[in-house]
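A selection of the complex's chains, in situ.
Chain lettering (A and B) follows the sequence in which the chains are written, and residue indices restart at 1 in each chain.
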Amino acid sequence: MLPISFLSDFGLVDEFVGVVHGVIARIAPEARVIDVGHDFPRGDVQSSALALMRAIQYLPEGVALAVVDPGVGTERRAIAARTPWGFFVGPDNGLLAPAVAIVGGADLIVSIEDPRYRLPAEGETFHGRDVFGPAAAVLASGEASIEDLGPTVDPGSVTPLMIPLVEPDGMGGMLGEVLWIDHFGNAQTNVSPADLASLGLSSGDEVAMVIAGIERRISWTGAYGDVEPGEGLLHVDSYGQIAVAVRDGRADEAYPLTVRTAITFRQPGSSSIPVTPFTLDGL
Amino acid sequence: MLPISFLSDFGLVDEFVGVVHGVIARIAPEARVIDVGHDFPRGDVQSSALALMRAIQYLPEGVALAVVDPGVGTERRAIAARTPWGFFVGPDNGLLAPAVAIVGGADLIVSIEDPRYRLPAEGETFHGRDVFGPAAAVLASGEASIEDLGPTVDPGSVTPLMIPLVEPDGMGGMLGEVLWIDHFGNAQTNVSPADLASLGLSSGDEVAMVIAGIERRISWTGAYGDVEPGEGLLHVDSYGQIAVAVRDGRADEAYPLTVRTAITFRQPGSSSIPVTPFTLDGL
């Protein structure tokens, strides 16, 4: 019996999350279900995909069930992928792609279609309850193999996720963007310590940070305790990315910053952001 | 050991939900507990009762523990009911009635009174922690039978739930109301596809929808993808009821709509809403 890790944008004000837990418990009563989070922004595939990617290495190998699905009611497929970590189940909209890539890529992807593993709905299909939840549960229990769920899909036909790339701004700086604002108001960027190092910067330095055309000085520190309360700082966050924080405060409110805010680091400089695809074939 | 499905309006900002889980774990360490939801509107028995009714067929047979209890501190009873699905535990205020009815009705209802299955409180009783949680746990573990919990109650004395009925508006239309706004802003109504069919309408048709005296045209569609982003639509939701939605938007904000908003469907027409009781004897 494999554990199931479950992520969605269903929120916690309805019975939606509970009903999916119920469906899993009816099919696989012994399966442990871990809630990775259910309050990701509605329909925000990129934010949710990145959260799943950050989380995946800490989740017990088994089944990852992810449902953030702005395209429900259109023609997008329901897919399941087999990877070295275990199985991934969710919509074919890029949501699974970064996490699948980071665990080594998928060697088999199927389109979930077999009616034996779907629940009938009285009206419109609630995909989390009727399609994805049952598929995750039968994979967890071993009641079905991934091949049983439906026909194999060409990996090249699966929707990748477009992740914004960091890029030199042509004026000696590095242009990135905010990927996520956490519960504490910290802003994770797509900029790595290596990107800053390529500008000749290192931990302990003052950095020029440009947001909305405003340049500020900020310390790249090893710990919150290195700056005064209320002061901003850059640090390498617990996932290894450069993050903007405020000691005893909220960086999102102080600067302000939100998901997708452009942010340039330099000794000076600036430019625009290209994208590169994440695919299910691995990094 | 039966699984326990737990619904309340306790919210998630306190330790209340965790404490009830703790009480259950002390009595029935092996019992699986599924959180159906805890952020239902404070004291809103109707909304919570309908959520439990929608969820119940997807929850594993066992014990349903539901606590939404605006009458705590008054004379209302604590009850447990035995049904073909399993046991229901909660306040005698109509909260359990629709779910009990939909699974076939109760053949035995007791008033939870035996002090052996209650926790002592230092001050006022916290019924979820001291009465309902322990009762659910001993039913789940088999430590007590339902008859052990207290005296049998006359089903006729149990509080029903008044559910608003759909009614012809006397002008060729059908008058209903909004039962629930979900996390995505979709509005579930008490109107069924059969009610619309009785007006000569069918899926694919344009429908006249009257809210607060304003009549609009809206499409009854099979899927969100049938309308443009930002456009409203009627569809049969995943529980088989007519719901109002907006593709890539929120119907509650667009119209606006809230729980109990009156809504009339027609080719034209209008009137007022009677109620009918749901009882524990079955539909």
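Basically, contacts are C-beta pairs under 8 Å (C-beta built on N, C-alpha and C of every residue); 3 or more make two chains touch, one makes a residue touch a chain.
Only a predicted model underlies this, so the values are computations on that prediction, with no experimental measurement involved.
**Q** Looking at 2 placed copies, how big is the full complex in copies?
**A** 3
The definition used in the following text is that only the chains that are shown with their structure count from here on.
**Q** Rounded to the nearest 5 degrees, what is the angle of the rotation relating the C-alpha atoms of chain A to those of chain B?
**A** My answer is 120 degrees for the C-alpha fit.
**Q** Rounded to the nearest whole Å, what is the centre-to-centre distance of chain A and chain B, using the mean of the C-alpha atoms as each centre?
**A** 33
**Q** Give the list of chain A residues in touch with chain B in this complex.
**A** 10-19, 21-23, 25-26, 29, 42-43, 70-75, 121-126, 129-130
**Q** Mind listing the chain B positions that touch chain A in their complex?
**A** Touching chain A from chain B are residues 3, 5, 7, 12, 32, 34-40, 51-52, 54-55, 58-60, 182-184, 193, 222-226, 235-241, 247-248.
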